[in-house]
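Yeah, one chain of the complex is gone here, protein chain that is, but the others are all in their spots.
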Amino acid sequence: MNITLKYFSWIRVKLKKSHDFIELNQTTSFKKLKSNLISKDPIFQEIFSDKSVKYFLNLNELEDENKILNNGDVLAFLPPVTGG
Amino acid sequence: MNITLKYFSWIRVKLKKSHDFIELNQTTSFKKLKSNLISKDPIFQEIFSDKSVKYFLNLNELEDENKILNNGDVLAFLPPVTGG
Amino acid sequence: MIKIINESFDLENEFKRLNSSENGAYSFFLGTVRSEIRSLNKNIKGIFLECYEELAYTQLDKIRNIALKKWKLSECLIIHRIGKLNLGEKIVLIITSSSHRTDSIEACEFVIDSLKIDVAFWKFHLLDNGEKEIVPQKKKDKEKILKWREIIN
Partner (left out) sequence: MIKIINESFDLENEFKRLNSSENGAYSFFLGTVRSEIRSLNKNIKGIFLECYEELAYTQLDKIRNIALKKWKLSECLIIHRIGKLNLGEKIVLIITSSSHRTDSIEACEFVIDSLKIDVAFWKFHLLDNGEKEIVPQKKKDKEKILKWREIIN
């Protein structure tokens, strides 16, 4: 299954890209995805340990670590917003 | 001495004029002027008994009945304002 | 800047006068002619605004100076129209500008609330039958100003 990751603000700058398309062989929780990403790139350690970052799954805030991700899901990484 | 009276809102409508120039033979307090005006036109009775009307002498609110009027003074009659 | 004028004005032009990169925030209050008393089975076709101009300028100046002193404003513009105005037309505009938004927002509300109670303007409804009807002062407006008197003093 395929999942789109979207990166914003300092996360986008740090990763030097605005998005990723990732393929997973089996259904995965958000928690598992996090370990998965950290193992591939240690920058994710820094991202996930920043408590001010929010995660939005298909435009809804994701608050449950155990949430199961589905094919086609869009997961966005949001640092604190500064519009207006 | 000469004094200008300026009338606004319902007072202007009631008196059918926006101002009066009056001549006084001697120095007069605001209080005396009031009796004087009432004796000439009973409409002034109604005006002076309306506690919501404010009086401005040369652009400053007049709060002391015994204030002495001087030659050239401008006394304005102001019903509650409704701008904005 | 304070203006008491007969003709209408353009919001973009008035903003441009105040626009400076020192400011990050602009608050506007715009009052217009509302067809309010339609609901009372009266049709109004507009309003007439009477003004004691000489006094109104000094009163607006006083309100503006209080605002400039109390809040961190870089400017405070007040425009009030007089004479005959049609439904929907602009009556009054306040623009306050500041570095940070809380100052301009609070000050703008203070200015319009004060203007409603302390400045020599009188409104008349112009009815369809040609009559002029005096608009009474609102109790709410008198009450609202008390809140500010505590804050300002």
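Labels A, B and C are assigned to the chains in the order they are written; within every chain, residues are numbered from 1.
Simple rule for what comes next: a contact is a pair of C-beta atoms (placed from the backbone, for glycine too) under 8 Å apart; a residue touches a chain by one contact, two chains touch by 3 or more.
This structure is a prediction, so every number in the text was calculated from the model and none was measured.
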{"item": "Displayed partners of the chain not shown (whole complex)", "value": "A, C"}
{"item": "Positions on subunit A where the hidden chain makes contact", "value": "6, 8-10, 12-13, 52, 56, 59, 76, 78-84"}
{"item": "Residues of subunit C in contact with the chain not shown", "value": "10-13, 15, 19-36, 87-88, 99, 101-102, 105, 108-109, 112, 144"}
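As a working rule, only the chains that are shown with their structure count from here on.
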{"item": "Intercentroid distance (Cα basis), subunit C paired with subunit A, Å", "value": "50"}
{"item": "Distance between the centres, which are taken as Cα means, of subunit B and subunit A, whole angstrom", "value": "75"}
{"item": "For subunit C, residues contacting two or more additional chains", "value": "none"}
{"item": "Multi-chain contact residues (two or more partners), subunit B", "value": "none"}
